[in-house]
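Before I ask anything, here is the structure I am working with.
Moving on, here comes subunit A:
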Amino acid sequence: MPSEKTDKKELQPEEALRQRVAELVRVKSRDGQFTSRTEIRQYLLDRQLLPSQPKEGEPDQFQPLLVKTLEENGDLKELSGKDGVPRYYSSVYLSDSYVRLLLRKEGDPLSMIAETVRENSLVYPRPLPLTTFSHSPFDLTREEIPACLRQMADREEYADIQQTTTSIGTVYLYSTLHLDRDYASMLAEWLDVGQFNNP
Partner candidate 1 sequence: MDNRDEKHEILERFLGSAELNHPFSRRQFLKISGVSIVGISALSPLFARGATKPLVIMEQAKGIVIADPTRCVACRRCELACTEFNDGKAKPSMARIKVARNMNFGPKGIYGQSGQGNWGNGLITQDLCKQCPHPVPCATACPNDAIVMKGPANARVVDEAKCIGCKMCQKACPWEMLSFDDDKNKATKCFLCDGKPKCVEACPADALAYVAWRDMTDKVPARMVPTAVVSPEKAASCNECHKK
Partner candidate 2 sequence: MAKFGGWTGKTLRVNLSTGKIWTEDTIEKYKDYLGGTGLGYKVIWDEMKPETKPFDPESRLIFGIGPMAGTGAPCNGRTAITSLFPTCWPKPLVGTGHMGGQFAAELKYAGYDSIIIEGKADKPVWLSIVDDKVEIKDARKIWGQGIRRATAEITQELGPEACVAAIGQAGENLVPMSVIMNSYSHSAGGNGAVMGSKNLKAIGVRGTGSITIAGDKGEWEKLLKYNLSIMGANNNHAVPSSPQPWAEYFNPGSRWKASKGLRWEAANPPIDTGACDPHDLNRIAYRTNNAVTYLGDIGWSVTVRENVCTGCPIRCHPMIKVPSAKAKYGVPEIGMNTCGGLNFGRSFFKQFPDGPRGLTNVEACMVGMHMADDYGIWCNYSQLQRDFVKLYYEGTIKAKISDKEFKSYSWSKYEKGDPSFLFELLPRIARKEGELATVLGLGTGYLLEKWGLSEAEWKKDKDLVYWKMSHPKHHSNEDCGQCGVILNTQYNRDCQCHSHTNLVRGGLPIQVQKKIAEDLFGTPDAVDAVGAFTPMNTGKAKMTKWSLLRKELHDSLSLCNWMAPYATSPLKERGYKGDDTIEAKLYSMATGGKKNPEELDVVAERIFNLHRALTIRDMGTKEMREKHDTIPDWVYYDPDKKPVYTKGTIHLDKQDMQLAMDMYYEVMGWDKKTGAPTADTYKKVGLARVAEDLGKKNLLP
């Protein structure tokens, strides 16, 4: 029977452990990344903070640790990725829209491009330069982007994703669901050339 004294000693290391888990999630969020359940488990195993083989009959320590960490830290959120594995992030360091981008990135690149273009055409509204998708967090390669566009051109569900090219040859994407052709091309020209010439 653990004495009162022993209980106190056990609480402190656990609390410290939960704080470390919370910090891990926050640090990764600040860097624009989710932390998966697997990563957290591995992090603890690597530091021998979790037994690698749970002892026979002993309850799993990991799940309750995770649950309690989430309870104690209101900024930490859980969501499911496309593969069903839970991901965690800090809402202080990762915005909702960045979370959406990260989730899109886990899906197929076509829908990633399409959903992002649609969102931009609706919310701001404006078209997006193609180069957006070769940078973080989209990180598509120079070859992947035109390949995606070719595939999208053939698919009904992406019929609304259209291109417009500015007078200096920059390609912009927009969604006809929210922007008409004339307006989109005017905005693209303004963003690419107009603002440049009207500092």
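Before moving on, here are some points about what is shown:
The working rule: a contact is a pair of C-beta atoms (placed from the backbone, for glycine too) under 8 Å apart; a residue touches a chain by one contact, two chains touch by 3 or more; residues count from 1.
The candidates came about this way: all candidates are chains of the complex that A comes from, given by their letters.
Keep in mind that this is a model prediction, so the values were computed, not measured.
Only one of 1 or 2 makes contact with subunit A in this complex, and that is candidate 2.
In the complex of the two chains, the subunit A residues touching candidate 2 come out as 29-32, 93-98, 101, 123-126, 128-129, 132, 135-137, 168, 180, 182-183, 185-187, 190-191, 194-196, 198-199.
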